[in-house]
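Missing here: one protein chain of the complex. Every other protein chain is in place.
Letters A, B and C mark the chains in the order given here, with residues in each chain numbered from 1 onward.
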Amino acid sequence: MNIVRRDFLSLATKGAAALMAVAAFPSLVFARNDKAFGAHNLADAVANRYPGMTAADSDKITLKAPAIAENGAVVPLTVKSSLDNVKSISIFVENNPAPLATSFNLGPQNIAEVSVRIRMGKTSNVIAMVETDAGLFQTKQEVKVTIGGCGG
Amino acid sequence: MNKNIKLGAVLIGLLVTTVSYQASDSYNDMVKKDTQQFRDFFSKKFPYVEMTDYANGVYALDSASREQWEEIEEFPPYELNVDNGESLFNTPFKNGKTYADCFSNGGIGIAQNYPRYEEGAKEVMTIELAINRCRQSNGEKPLKYKGGALADISAYMHYTSRGNKLALTVDSKGAYAAYEAGKKFFYSKRGQLNFSCADCHMALAGQRLRADITSPALGHTTGFPVYRSKWNALGTLHRRYGGCNKNVRAKPFKAQSTEYRELQYFQTLMNNGYELNGPSARK
Amino acid sequence: MNKLKVLLLAISIVFVGGATQAGDKGDLEKKLAYAKAQYAKAEKRGFAWTTTPKVLGKAKTALAKGDLKAAKKFIKKALVETEASLAQADTSDNNWQDFVPK
Partner (left out) sequence: MKVKAKAKNGVVKVKMLLKHNMDSGQAKDKKTGEKIPAHYITDVTAKLGDADIFHAELGPAVSKNPYLAFQYKGEAGGKITVSWVDNKGGSKSTESVVK
């Protein structure tokens, strides 16, 4: 698995090197943070994903998430931010077995707006964290997951 | 003499035609009357819901989940199924023929003509059954009816028929009997919970049964096949019927059984005039 | 004397108990077969419940184990269910039109 990833990343890095020469964008492709994805509680997941950083609440982040998920298997989420120089956006689901759901690495060419559909085992806070060159910011929302319906 | 016989034959012929025309008109009139009552029920129950919106299933009534649904429909998971269905549809059988050879207009944009009553075989023909009949007549094995390749092919055929209006007719005694059987099924209580289709999807439509709001029966069939989050897959209407029956703890019928085909015939006739909008996403 | 009494009592209990058991078991087997037939009828009419085969299975297991009390309970439950599902079939045949909103 690691070998494969290394191959993939080296390919990606070659691409990135070519790009640097052409467009001078920084590479976005870092090695996936396996430790953060493997963490089993929110604190560990955040500490591994953003070591040494503390997230401050920000109203410049919008997390669009349903109040009640239609189905925990497919919960659509959108995170937007009007903060400057966004480097990454991560989505944590507090009560999932592994809270870090996904992490997006962004560069100056990106608009800080990403969407993803995730799984949620049960009702939980969903936390969107936005990393900028000024620090780490967050907003959260509870998403209720109900089980045991006829499906409409 | 000869002339008289001929005249007589023509007269009888005319008479027979008139009688059978009257009959088929009255079947369609009876169905039309039912359809009107069916719609009146919903327009009285939910006066704020636009008639056309019933094609969107439960989302016509459940505004909270509608937003999530619209978000998923933005790039719905069934698009992968439609693509796969298209390539399956265009892959020739071993004998060199294709699905296109079995259907009118090469199978494109024709889903609104199903289900229909086949006078010869005296049965309701659904598009899924027609797909398998096509395979079998070309020496291929039939596909499973609840999902998989068959649902993908059906999804593609429905996708090419999006926006086409249902305009089914009930033209014979046999067709009307099939319609009546479907109607009877729809209104009959079943299972340990003693619910009929009508109980959940008319009387209790829009209300919460355990965790979920139930969908209105009007518009039920237009969006199928559906990609359900619960299934994590695309499935056919008859898979859904089976699930509904199980929910009320009634032993389900087989997909493409006579019972479910007749139920589909009745339900689809109630949606006459609606545009097909399948495949679609459901919870 | 006391010992004999106890012994006789014990024998009579075993004997009588055994006899009733044998009779009950045969009777219950018949009732179970009847319940199964009723279920088959409901199934044929398209009104079988998913719950009934489970109850019938439990009755069969209890009967095989010799737990007559439990078997009796499950057979009774299965019969109640099959009667109800057959009643649904009758209602459907005779009165379904009543459920159509006018």
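Just so it is clear, a residue touches a chain if its C-beta (ideal position, glycine included) is under 8 Å from a C-beta of that chain, and two chains touch if they have at least 3 such contacts.
Since the model is a prediction, treat every value here as computed from it, not as a measurement.
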{"item": "Touching partners, among the displayed chains, of the absent chain", "value": "A, B"}
{"item": "Which residue of A:L28, A:I68 or A:L83 touches the chain not shown here", "value": "A:L28"}
{"item": "Hidden partner chain, residues of chain A it touches", "value": "1, 4-5, 8, 12, 15-16, 18-19, 22-23, 25, 27-30, 32-33, 37, 73-76, 78, 93, 96-98, 100-107, 109-111, 113-121"}
{"item": "Interface with the undisplayed chain - residues on chain B", "value": "72, 74-75, 77, 79-80, 83, 232"}
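Keep in mind that, in the parts below, only the chains that are shown with their structure count from here on.
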{"item": "Averaged-CA centre spacing for the pair chain B and chain A, given as whole angstrom", "value": "42"}
{"item": "Inter-centroid spacing, chain C versus chain A (mean Cα positions, whole Å)", "value": "58"}
{"item": "Multi-chain contact sites of chain B, meaning residues that touch two or more partners", "value": "none"}
{"item": "Residue list for chain A, restricted to those that touch at least two other chains", "value": "none"}
{"item": "Chain B contact footprint on chain A (complex, rising order)", "value": "66-71, 73-76, 78, 115, 117, 146-152"}
{"item": "Contact footprint of chain C on chain B as seen in their complex", "value": "34, 37-38, 41, 183-184, 187-192, 194, 196, 198, 202, 246, 249-253, 259"}
{"item": "In the complex with chain A, residue positions of chain B that touch it", "value": "57-58, 62, 64-65, 67-69, 71-72, 200, 209-215, 228-230, 232, 243-244, 247, 282-283"}
